[in-house]
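Would you mind keeping the following structure in view while I ask a few things?
Note that one protein chain is taken out, while the other chains of the complex remain in position.
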Amino acid sequence: MKRFLGFVKKEFLHIFRDVRTLIILFGIPVIQILLFGFVVSTDLKNAPVAFLDLSRDEMTQKVSDKICSSGFFRRSETLLNYNDIDKVLRKNETKAVIIFEKDFGRKLFSEGTAAISIITDGSEPNMATLITNYITAIVTDFNRELAGTQVTGTLLVQPEVRMFYNPSLKGHFMFVPGVITLIMILICALMTSVTITREKEFGTMEVLLVSPLKPVQIIIGKVMPYFLLSFINVIMILLLSWFVFGLPIKGSLILLLAESMLYILMSLSLGIFVSTVSKNMQQAIFISFVGLMLPTILLSGFIFPIENMPKGYDWIAALMPPRYFIIIIKNIMIKGTGFFYVWKETMILIIFTLAFIALSIRKFKIRLQ
Amino acid sequence: MTGNTVISVRNLVKKFGNFTANDDLNFKVYEGEIFGFLGANGAGKTTTIRILSGLSEPTSGEVIVAGYNAKKQPEQIKKNIGYMCQKFSLYEDLTVKENIMLYGGIYGMRKALIRERTDLLLDKLNFREYGDSLISDLPLGLRQKLAFSVAILHEPKIVFLDEPTSGVDPITRRQFWEMIYEAAERGITVFITTHYMDEAEYCDRISIMSEGKIVALDTPDDLKRQYDAGSVEEVFVKIARPPSVQKGAQIQY
Partner (left out) sequence: MRTIFYLIRKEFTQIFRDKFIGRAIFGIPIVQMLILVPAVTFEIKNVELCIIDRDMTTESRELVNQLEGSTFFKVRFSTYSEQEANNLLYRDKCDLVLQIPSGFGEETGNGNPGRLLVSANAINAVNAQLSWAYLNGVIRDYNMNIIAKDISGQSFAPVPRIQVTNRYWYNESLNYKYYMLPGVLGILVLAIGFILAGLNLVKEKESGTIEQINVTPIKKYQFMLAKMVPFLIIGLIDLALGLIIGKLTFNIPFEGSIAILFLGSAIFMVAVLGLALFISTFSSTQQQFMFTAFFFIIIFVLMSGIFTPLESMPVWAQKFDLINPAAYVMRINRMVMLKGSTFQDVSREIYSLMVIAIVFTALAVSRYRKTV
C-alpha cells in the first residue's frame, strides 16, 4: 500500500510541476466556457440587407424603416436593378435582398395586397432561415399595424407563447452544458491516453511493470491526479456558469456532481482503453482528439438535436457517451429533475465505463502474454 | 605533435545566468590529433563541445574552429565538422540506409557518392544485412558505430564526439577506437569527450576539466610523469576535485 501511495504521490508531483500544462488544463475549460457563453448565439444583430425598391413611395419607405430600425438589420446597399442581386450576394457583405414590387403603395390600398420578395443567401442555411423569418415577422407586424388603422378586422387568431425552462430564450442553456460535455471528455481521454502511452514510447512502461506495483495499481495511480483535476475543473465551470451567465442549477447539486464524477470516470477509462490500442503518443492523440472531437460536437445532440437527424442516426448517436451526459446535465441543471428521470442515462454511462475498463484489462493481459 | 591549428580557444567563458560552466578556457587542437577532453560529469565538457560545434554561443572569449569564429560564423563551422552527440540521434524510425542518405544529402554529397560510401561503410562495419533495418531494431553497439560513421561520412576536417562509448560493452569500445584511429589517420581531427579515464590513454593529448576550468593539458605520458601516477585515472584523482554541488550545477551543459 505504501508503495502505491508513493507512486501516486510521484504522479501528482510530476503533473503539478509542469506548470505550463497545468495552466492550460485549468485554463482551457474556463476560457472556453467564457468564450462560448458570450460568443455563441443565434441572435440576429445588424444583419446587412439590401433593398431593391421598384416603387419608392411612402409605404415602401415605412416598411424599410421598420426593418432597419428593428436592431436586427441594417441597410447595406440600395440596389437599382435585378441584376445587381447576384453580384451583391456573391460579395458576401449582404445577406438578403428585399424587393418591393412596382406601384407598391397604390396596389396595397386599391387591390388590398402588394408583394415583397425576399431573396436570401442560402449558403448559410441557419442564418438564412432566421433572416427570412425575422423579416417576415416584421412585415406581419406591419400588417397588424395597418389593420389596426382600419375599423374592422384584425388578425383572427392570436396565439400567445410561454417558453418553458428558458423564458428569455438564452442560448447558454444549450451551449454551456454542451461545452462542458465536449471539453471534459476530450481532456480526460486525451490526458490519460497520452500519459500512459508516453511511458510506452519512452520505454519506461517496462520499468513500471517490473516493479512490485501491480498493473492495476499503475493505471489507477496514473489516472487519479487527472480525476482530481477534472473534478476541480467541473466545479470551476459550474461556478462560472452560475456567476457569469446566471445558468441555474435547479436540481440537486450533489446529484449533478455525482453524475459529473461518473462522466469523468467514463472519459478517463475511455482514455485508458485508447492507450491500450495505441503504440505511441501520436496515435493516442489522433484517436482521442481527432477521432473524438467532431463526432462529439456533431452527434451528441450538443448543437444539432438528434431528433432532427435522418433515420439510423439514433443508433449511431446511441454509441456516443456524451449524448447521455448532455441529457443528464440539461435535465438536472435546467429542468431540475431528480435521479428518477435520468436513471436510464446514468446506467448507460456506468455500462460504458465498465466496458472500457474491461476491454482495457483484456488488451493489457494479451500484451503481457 | 604540432601542425596546423584546427581549433583555437582563448579565454572562453560560458555562463548560464549566474552559473559559470566554462571559466576562462585556453587550449589548441592540431590537425590530425585525437584530443581527449576529460572530466567528471558536470565539469563542463558538454558545454565546451557544444560551443565548438556551433550549437551554443560563447559568453565571451575567442573560439576559432576550422578557421571560423564560433560566435560570428557558427554556420560556416558546421559545414566542416561532424558531430556525434550524447543522446543518440539517428532517426529511430528510418533505416540505416535512409539515415545515411539523409545526412549525406544534407552535407551536399552527390547521390552516387553517397551510395558508394554507404556500401563501403556497411562492409566495413560488417552489417550489410542491416542496411534496411530500422535503427530502433539495432543493438546499442552497432548504433554507436553507425552514428560515428555517419558523422564522418562527408569527410569533415574535425569530428566532435560527446561521450560516444557510454554504456557500450568493452569489445565494441575497442572496435570503436579502431574506427577513431582510422579516421585520424585519414587526417580527420578527433575531439572526444569522455569520463572513461582509460580511454584517455588512446588519445594524443588530453585535457582534464574540473568545475569549469582546465586543470591539466598534455600528453597522457607527460601527465603521468608530472603527477607521478601509473594511470591517467590516478592523475585525475590527484588533481580534479569531485564536482561540488553549486547553484545551477544541474544544468548539464
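By letter and in written order, the chains are A and B; residue numbering begins at 1 in each of them.
Quick note on the criterion: a contact is a pair of C-beta atoms (placed from the backbone, for glycine too) under 8 Å apart; a residue touches a chain by one contact, two chains touch by 3 or more.
For clarity, every value in this text was computed on a predicted model and none was experimentally measured.
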Here the chain that is not shown touches A, B
Of A:54, A:116 or A:240, the residue touching the omitted chain is A:116
Write the list of chain A residues that the hidden chain touches. 18, 20-21, 24-25, 27-28, 31-32, 35-36, 38-48, 63, 85-86, 89-92, 95, 108-109, 112-129, 132-133, 135-137, 139-140, 142-143, 146-147, 150-167, 169-171, 173-174, 183, 186-187, 190, 194-195, 198, 278-283, 285-286, 289-291, 293-295, 297-299, 303-305, 307-310, 313, 316, 330, 334-335, 337, 341
Tell me, which residues in chain B touch the chain that this view leaves out? 53-57, 74-75, 78-79, 81, 83, 85, 87-94, 98, 101-103, 105-108
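Basically, only the chains that are shown with their structure count from here on.
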Using mean C-alpha positions as chain centres, tell me how far chain A is from chain B in Å, no decimals. 57
